[in-house]
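FYI, not all chains are in this one, though none of them got moved.
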Amino acid sequence: MLHIVNKSPGERATLDSCLAHVRPGHSVLLIEDAVYAATKGHAAAAKIQAALATAKVFVLAADLEARARAGAVIDGVVQVDYKGFVELVTQNPRVQSWL
Amino acid sequence: MVNEGPYQRQSSDSAYLFCRAAIESGHQIERVFFYHDGVNNATKLTEPPQDDRNVVARWTKLAEEHGVDLVVCVAAALRRGIVEQNLAQGFRISGLGQLVESAIASDRLVVFGD
Amino acid sequence: MSEGAIKKFLFVNRKAPYGSVYALEGLEVVLISAAFDQDVGLAFLDDGVYQLAKGQNTKAIETKNFSPTYRALEGYDIEKLYVERESLEARGLTEDDLLVDVQVLGATEMAALMDEMDVMISF
């Protein structure tokens, strides 16, 4: 299952809601303002780190670059482009957007 | 499924770039369903600044070049003033049943919203 | 998947009513879905649990009170209403505060339920 989060953890609670429903083997994709969650020194980075123990975490490179944070991604999080986003959707039998 | 209007939030941009990448990867985008404020993507009256993207025009282009069915929810559209009179090319107004129908017929449904 | 097969739908409601239109327009999709003979369930979590609060009175905000519609869902054969326990607790609510009968699930059970679905539409 693929979970998509699009809002900043500094603004909304959607990352927390998402992570509370991620099961082992699931994938999480951070897009739009949610990409900040996966950056070094961010208060939310520890939550992403914890999620990495059982799940895969991806982040959309285009949104990182727009926000000048591509160089600050924490270890273990994988950057993907839009085609990678499409692949994640096809590889996972179901998709939940945490809006 | 796109739930936010053009410019105000990034949802419509993300959805468009996702659709284009999917088509380039050989997948078929059967339908984009515009709901909530997403119906505002379908107005032909926008005139964005020259130095920025034209959100409405590129949806139209996607429909024309790749046969993507752009469906605007009629109930949401009536609440927000999107009618045949200001409907951009490539879009059509129809019922919510089209969303459920797509969800049944397609392999995947991805929701872009706020 | 062939045309005739029945899919498992879960409508995921996570927003409070009235502050935004998602609860109302989400409900409109749910009602339409009943016509398609699919296996339809509704999940209420986070602020979505407030949609089911008993005693809503919208007179002073001059907006339509759509909460009675949740009671009408049964008539559409939509009977699977799941509410997350943690969401209720964090808001000081209990099942008695809700206007319909629901099945209360913990977050872990909710996650397992989601993992069985064919389609999830979230508001």
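Per-chain residue numbering starts at 1, and chain names A, B and C are given in the order in which the chains are listed.
Definition applied: a contact is a pair of C-beta atoms (placed from the backbone, for glycine too) under 8 Å apart; a residue touches a chain by one contact, two chains touch by 3 or more.
Just so it is clear, the model here is predicted, and its values are computed rather than measured.
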For the entire complex in this file, put down the subunit formula using the displayed labels. A x2, B x2, C x2
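The rule is simple: only the chains that are shown with their structure count from here on.
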Which of the two pairs, A-C or A-B, is linked by more C-beta contacts? A-B
Rounded to the nearest Å, the gap separating the Cα centres of subunit A and subunit B is 24
Using the touch definition from the top, which residues of subunit C touch two or more other chains? 119-120, 122-123
If a residue has to touch 2 or more other chains to count, which residues of subunit B qualify? 107, 109, 111, 113
Under the stated contact criterion, what part of subunit A meets subunit B in this complex? 4, 6, 31-33, 62, 81-83, 85-87, 89-90, 95, 97, 99
Subunit A residues within the subunit C interface of the complex: 1, 13, 17, 20-23, 94-99
Sites on subunit C touched by subunit B in the complex: 1, 3, 7, 9, 21-22, 25, 28-29, 32-33, 35-36, 38, 119-123
